[in-house]
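There's a structure below that I have some questions on.
Just one protein chain is left out here, and the rest sit where they should.
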Amino acid sequence: MPNGLRIILLLTPGLGLVMTLMIWVLYRAFAQSFGLYNFNGDDLLTLSHWQGMFQNRRYWNALEWSGYIAVVSATLAVAVAYPLVIWLRRPFKGSFLLSALIKAPYFVPGLVAAFLLINVISYHGFVNEFLIWIGVWDQPVRMQNDKNGYAIIGLQVWKQLPLAFLLLSGAVAAIPDNVLHAAQDLGAGTWDRFRKVVLPMTVTAMQASLILIFIGAAGDFTFQAVAGPTRENSLATLMVTYQGASYSDWNGAAVIGVTLMVLSLLGSIVFAALVQIVAKLMERV
Amino acid sequence: MMSLPRLNTILATCLITTLVLWIVIPFAMALMWSMVDPGTSWSYPDILPPALSFERWRIMWETSSLKTAMFNSYSLAPVAGMIAIILGAPTAYAFGRLTFPGKGIAQILMLTPIVLPGFVTAVFFASILVSLGFHSRYFAILLGHVVLFMPYAVRILSVSFSQVNNEVVNAARDLGASPFGVFRAAYWPAIKPGLFAAYLIVFILSIEEFALAFVIGSPTFTTVPTILYSYLGYDFIRPNAAVVAIVLVVPNVLLLIVLERLMQSANPANVSGKG
Partner (left out) sequence: MPDLDIRNVEMRFGGFCALSDVSLSVSSGKFITLLGPSGCGKTTLLNIIAGFLHPTQGSVLINGKGVTSLRPENRDTAMCFQSYALFPHLNVHDNVAFGPRQKRVARAETQSRVSTLLSQMGLDLHSTKLPNALSGGQQQRVALARALAVEPGLVLFDEPLSNLDAKLRDQVRSEIRSLQRELGFTAVYVTHDQAEALAMSDEVFLLNGGRIVQSGKPRDIYFKPKTRFVADFIGAANLHSGPINSGAMTTPFGPLSVDSPNLSMSTVCWRPESAALGGPLSGVVSSAAFQGSYLDVFLTKDGETIRLQISGDQHLEVGQTVSFGVPRDRVVIIEDTDTGQANA
């Protein structure tokens, strides 16, 4: 059997199936956003669904909200993970337990995490009772569904920190001690070793963590629906609302879905470029 | 300089304590909520529930759709794991043992289901199903889970395949082993832990999966996550949600511990396969 044919046959059931379905799904989203496969009327290639959305405040609010949550969550998660990773680079007493605890939230499904958080921060939840008991607050404070989305951001960081931690610690562990020694030997102090060796050698992992967390947080439905402010929608919750039984506006949902994918793509590009630029600047100063 | 180790120990102790509280307190509260006796109520300003019982668990088991949801979840996951491995193994073999032009791109393309937003995939997969007039929710979700989680299985398996020792393969051939003999001697020992790990990861992810199950399944086909969501949504019934949350999380955590062990034997360099 010729080699090319053999490889195609090997890839077909796995990669072939995955790509067929994913391309089909993508095509369907794009097509429906431009009026094709209209379940409520005639198929018609049109921009009207986009135009309709562009005049809809809820659409812009959701876009802004998802962007905000995603940027803040990704930045925070990496900003917290990075120092932890550097700190835990050399094992010491307790460091193993510590990294296991940091990774633990990865094992908790998102819905359960949201439920646990709500229990803790609800009106008569642990945090309120505790802070009243030690006298910080006079009366309970409403934290659930807060309007700045701190609960969602907290959940995102909690849930995504392990991912950033794993990716970054892999990259940091791959820096041999001797390379750091060499830099030190040639006159680089702690800060110089960080910006000239550690940072450039972990840029890729940092980009990967930021991008994955950004995409995850931008597409969030669960945390928004359970712990988000009731007045706001994320793109995903808005999309499901449009597609759901009360609207059945699949084409509108498609516009939102495509927007979410564009946001994910743009966010990834911007984050990747920013990290690259910052790393280059840090190397120069 | 000399006090650095001590500083480390102090910092680590503080952080470990915080994290343990951060994990223990929420789970302890969930457990207590699930055991609040339905006859009484746990409300402000009681620190602990007035009476604990398993009554809530019994009611949930006998009257709610939790049983059906568990049946659905646990009949989807093992099948999804099986199919994902059978369909993914040839791709993993190609990724792990062969070189061909475009391999790098193929490996990146394999990650598409991971980077596409889950709800976008779910909604437009549903749209396709509507057009096709495909009505079995079980098979639709099954197909969805196979496709969504195959990348994880392929990644683990391709590492396993790449660790098959070429010299053992050649030696087995040299000694006149049949293809099956070569497989048993050279491939099976190297890929066995990877196979189990790949199966487990698909299983776990399938149990946890919410977007597809929610968009395609609701309202008639429930899984454990969708039923949990229903208790967290408009009619928020905290003790019920607590029961379901525990039902969802405990088996998965146990399986994940097994998985972590397997991953270490499948590939010592790999920290974790999830994600």
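Which chain is which? They are A and B, in the order written, and residues in each are numbered from 1.
The criterion applied here is as follows: a residue touches a chain if its C-beta (ideal position, glycine included) is under 8 Å from a C-beta of that chain, and two chains touch if they have at least 3 such contacts.
Remember, it's a predicted structure, so these values are computed and weren't measured experimentally.
> Touch partners of the unshown chain, restricted to the chains that are shown, please.
Even though it is not drawn, that chain still touches A.
> Taking the entire complex into account, which one of A:52, A:200 or A:244 touches the absent chain?
Result: among the candidates, A:200 touches the missing chain.
> Of the residues A:182, A:265 or A:281, I need the one that contacts the missing chain.
A:182
> Against the chain that's been left off, what residues of chain A make contact? List them.
Contact residues on chain A toward the absent chain are 176, 178-179, 181-189, 192, 196-197, 200-201.
Here is the rule we go by: only the chains that are shown with their structure count from here on.
> How many angstrom lie between the centres of chain A and chain B, each centre taken as the mean Cα position?
Chain centres of chain A and chain B, defined by C-alpha means, are spaced 18 Å apart.
> Write out the stretch or stretches of chain A touching chain B in their complex.
Of all residues in chain A, those touching chain B are 3-4, 7, 9-15, 17-19, 21-22, 24-26, 28-29, 32, 37, 39, 87, 92-95, 97-98, 101-112, 114-120, 124-126, 129, 162-163, 166, 169-170, 212, 215, 218-219, 221-222, 225-226, 236, 239-240, 243, 250, 253-254, 257, 260-261, 264.
> If we count contacts the way the header does, which residues on chain B are in touch with chain A in the complex?
5, 8-9, 11-13, 15-16, 19-20, 23, 25-27, 29-30, 33, 43-45, 47, 86-94, 98, 100, 106, 109-110, 112-113, 115-121, 123-128, 130-131, 143, 146-147, 150-151, 154, 208, 210-211, 215, 225, 228-229, 232-233, 238, 241-242, 245, 248-249, 252-253, 256, 271-272, 274-275
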